[in-house]
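With one protein chain removed, the remaining protein chains of the complex are shown where they sit.
So that you can tell them apart, the chains are marked A and B in the order they are listed, and the count of residues begins at 1 in each.
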Amino acid sequence: MKMSRALAILNGITVVAVPFAIYMALVQAPDAINIVPEIRPAQRIIYFHVPSAWTSMLAFLVTFVSSILYLRTNKLRWDIWARCAAEIGIAFTLAAIISGSIWAKPAWNTWWTWDPRLTTYTIVLLLYVAYFMLRSAIDEPGRRARFASVYGVFAFLSVPITFMSIRWWKTIHPVILDPTADFGLGPGMTVAFIIGNITFTILFVTLMANRVRLEWLSERVAALHDALVEGDTLADWQGEGVSPLASPQA
Amino acid sequence: MSRYFHVIAAVLWKDVRTELRTKEVFTSMVVFAALALLIFNFAFELRIPNKSLVVPGILWVTVAFAGVLGLGRAFIAEKDKGSLAGLLLAPVDRSAVYFGKMLANLIFILVVEILILPLITVFFNVPLITLPLLLILLLGTIGFAAVGTIFSALAVNTRAREVLLPVLLFPVLLPVLVAGIRTTIGLLEGDPLSDHLNWLQLIAFFDLLYLVVAFLTFDYVVEE
Partner (left out) sequence: MSEPLIQVRGLRKAFGRHRVLRGIDLDIPAGASFVLFGPNGAGKTTFLRILATLSRPTSGQVRVAGVEIGDNPEGIRQYLGLVSHAPLLYDDLSAAENLRFYARLYGIPDAEARIKEMLERVGLYHRRRDLVRTFSRGMVQRMAIARALLHNPPILLLDEPDTGLDPQAAEMMTGLLRELGGSERTIVMTTHHLERGLEIADRIAILSGGTLVFDAAASGLSYKDLRPLYDRYVGTGVA
């Protein structure tokens, strides 16, 4: 199946945007001046760490919304969206935790500390690991999708807590998106920071589009098999607007 | 509408009646909680610099673990004997079955708490039985039973069964557990409850949220 034009363009944009964001972060952005010189290089982690964390939240939001849509419509594509977004969300969560840890070593002189922000964020990671454990413990696809959707809704309820954790109780984790804090970014840094966030969002959309396409193709293989063996497809049965047989796009 | 509440009451009555007769779940919860307390006591023996920092954790962890033990059983008996279908045949919205089960679980856990609170008070010599603390514990337990009941129905229909329940449950309950423990620490340090009203509101808010989401999604968990 040929890749659609839109997806090809999206992939192209991402291939250009990611090196550009790296250039902005590592070369173009000025050194931070209000911190000791030894940790100035480490400070540049912010251009990757914050976008990773932001993207993970976005991904889990997509899982949440897709889960609701699956329960409401019973359409296969929303289950695909939910699980693909959760997968990508876990990847970005790990990226944020690892990059944060790399920064923490020079800044806090430890790889890890039981700071509320770190702890709650790690629990969010476990939430979505549990999401996939639940999925893998159910054989019947309809039930798997239904149960995972219910869990996907509950799981997201506690995600905002990590966001609020640094504001609600004393934590050593810096607050970046707070104009009153003295951790503010200079103008050159702000540009790189915004570009980093936009690029990671684009990267998320691209990964999502490709991942959903892949899952849809694999459903299509199953549907083709059904059509050959059974003479019809389950999508025909359910009257899905889009049958995997008819279109490569979810 | 009154039919709806009759079904809630009937399911609650049935669960309590069965439990009073067998005492299976209840006994294991209480014995487990007592054992956990003894082990904690042993682990922290004479080395507690500040009891008010350690005891809240012990209290909530013991309640959570004993609770999950009981919750795991909530749907297993129904599932194994196939009697769940009998409940689902009741001519009302299925959420009534959820609320009946949830209230039964809530009562079981609350009774376990009533039994272990004096134990903790004696073992660790801290004043746990105060009105504000009971209020926090009640609110936290409502959230625990609200999520635990629907997740118990989820877990029982998977291959892993009750093994999966704590894995699903604890991360979701994070806000309630965190707020509960923080408030308990504050109260044990002598703060008035009014210092912790925001945490109290947070738990109440999540309790409500859990109940509403469970009310909306329970049907998807029990129907094939």
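Everything below uses one rule, namely that a contact is a pair of C-beta atoms (placed from the backbone, for glycine too) under 8 Å apart; a residue touches a chain by one contact, two chains touch by 3 or more.
Because the structure is a prediction, the values reported are computed rather than measured.
Participant: Among B:Ala36, B:Val61 or B:Ala90, which residue is in contact with the omitted chain in the full complex?
Facilitator: Touching the chain that is not displayed is residue B:Ala90.
Participant: Per the definition of touch given earlier, which of B:Thr22, B:Asn50 or B:Thr130 contacts the omitted chain?
Facilitator: In the full complex, the listed residue that touches the missing chain is B:Thr22.
Participant: Considering the complete complex, identify which of B:Ala9, B:Leu138 or B:Leu193 is in touch with the unshown chain.
Facilitator: B:Ala9
Participant: In the whole complex, what residues of subunit B lie against the chain that is missing from view?
Facilitator: On the side of subunit B, residues 3, 6-7, 9-10, 13-14, 17-18, 21-22, 81-83, 85-93, 223-224 touch the unshown chain.
Participant: Residues of subunit A in contact with the chain that isn't shown?
Facilitator: 139-143, 222, 226, 230, 234, 237-239
Definition applied: only the chains that are shown with their structure count from here on.
Participant: If we count contacts the way the header does, which residues on subunit B are in touch with subunit A in the complex?
Facilitator: 147, 150-151, 154, 157-160, 164, 167-168, 171-175, 178, 182, 198, 206, 209-210, 213, 217, 220-221, 224
Participant: How about subunit A: which of its residues touch subunit B in the complex?
Facilitator: Residues in contact with subunit B: 71, 120, 123-124, 126-127, 130, 133-134, 137-139, 143, 146-147, 149-151, 153-155, 157-158, 161, 168-169.
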